[in-house]
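After this line comes chain A, so read on.
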Amino acid sequence: GGGGTGGTAGTSPSPGKAIKVGLVTDVGGLNDKSFNQAANTGRLQAEKDLGLQTQVIESKKQEDYVPNLTTFAQQNYDLVIAVGFLMQNAAWKVATQFPNVKFAIIDGAPANDKGDTANLPNVANLFFKEQEAGYLVGVIAATMAKNKVGKATHNTLCSMGGIPIPPVDHYIAGYQDAIKTIDPSATIINGYSNDFVDQQKGKEVGLNHISKNCDILFQVAGGSGLGYIAAAKEKGVYAIGVDVDQIDVAPGTVITSAIKRVDKAVYDTSKSVKDNSFKAGDNFFSATNDGVGYGKLDSVVPADAKAAADKALADIKSGAIKPKTDLTVK
Partner candidate 1 sequence: MATEPQASPTGPATAPSVRQPAAQWATGPAVPVVSVAFALLVGMLFVLASGHDPISAYVDLFKGAFGSPYDITETLIQTIPLILAGLAVAVAFRSGLFNIGAESQLLVGAVAAGAVGARFASLPGPVLFPMVLLSGIGAGAAWGAIAGYLKAARGVNEVITTIMQNYIVVFVMHWLLQNGPMTAPNALGTPASAPIGDGAVLPVIIPNSIVPLTRLHAGIFLAIAAVVVFWFLLWRTSLGYELRAVGLGARAAAQAGINPRTRIVLAMAIAGGFAGLAGMIQVSGVFHRVFDGFSAGYGFDAIAVALLGKNSPIGIVLAALLFGAFARGGTIMQANAGVSAQLVSVIEALVLFVIAAELIVRILAARRRGPKPIEAIT
Partner candidate 2 sequence: MSAETSMLVDMRGIEKRFGDLVALRGVDLVVRQGEIHALVGENGAGKSTLMNVLYGLYRPDAGSIRIRGREVRIAGPRDAIALGIGMIHQHFMLVPPLTVAENVVLGDERGGPRLDRRAIESRVADLEKRFGIVVEPHARTEDIPLGLQQRVEILKVLYRGSELLIFDEPTAVLTPQEVDELFAIVRTLRDEGKTLILITHKLREVMAVTDNITVLRGGRNAGELVTRNTNPSEIARAMVGRELKELRARATPARAEVTLKVQGLEAKSDRGALALQGVDFDVRSGEILGIAGVGGNGQSELAQAILGLRRPTGGSIQIGGVDISKDDPKRTRARGVAYVPEDRHLEGLVLAFSVADDFILGKQDRAPYARTGVLDPVTILRNGGRLAAEYDVRPPNPKAIVGNLSGGNQQKVVLGRELSERPKLIVVSQPTRGLDIAATEYVHERLLEQRGQGAGILLISSELDEIRALSDRIAVMFEGRIVATLDAASATEERLGLLMAGHGEAAA
């Protein structure tokens, strides 16, 4: 997991009434190897470190979002966290009904029935700049490819999305933007498994990419992306993980990960409720506040690549670089 592993055990709950935090997953469920899982990590962390009382409901259907959020709200939870942009409308509906309960939406803002988003006084909108994370790993990949480090000998860089939706494409857009910036001559290939679960499909896309000389494969496809990584491992090329630190998925194959700290967002927001510092409206998690970033590096990643990434990170923080959100190569 990407969450810092805090060692402070035994923090007992505050003597007063315990703060209650409820987490509602989207239909991906807790085992999605992606943001639901990360959110849950943040929840457990908050429970442990902050002494909160927490609970999770996994949604099985889209129509469950409203009742699931309502369930926590009705039970007077202090904070109800909706994981995923799919819950924008549900969150709007429930939050307007329970003005005294605080809500947070990962990757979204409350949206009314027309689809128009509106800030609500009791809802925190937790946004991530995935393109920044994509950009950072793109810098590492492109630098390695340009210098023909290790197995990266063909200067061809690939990526695979689950399905072409904005959060996925943002990652890839940032990745491609970085590559184009560092080495305009690099070959870029992108594909989709059209699935967030199916590993075999992800692997086949990976093998297909590798047959086109890709030596660095960036997955943005949840469980399906694990198959993409498996292809890289099998063929002895490099892969880049996504969302959480996936270096342990395939040591020696995964060189780094584009990280989106959903766990941090959950943890920080829970903490803000406890600290009475809850901020409604847009909250951005970006490179600036370590909300996104790159993960642990494999030993094969040379120092200059890390240096380039850190320089890019600084430039993003300073605003000198604004990674694209549209794909360069479809």
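Throughout what follows, contacts are C-beta pairs under 8 Å (C-beta built on N, C-alpha and C of every residue); 3 or more make two chains touch, one makes a residue touch a chain; residues count from 1.
A word on the picks: all candidates are chains of the complex that A comes from, given by their letters.
Nothing here was measured: the structure is a model prediction, and the numbers come from that model.
A.B. asks: Between 1 or 2, which touches chain A here in the complex?
C.D. replies: 1
A.B. asks: Tell me, which parts of chain A touch candidate 1 in their complex?
C.D. replies: 22, 27, 29-30, 55-58, 60-64, 66-68, 70-72, 75, 85-86, 88, 97, 107-109, 111, 113-117, 163-167, 194
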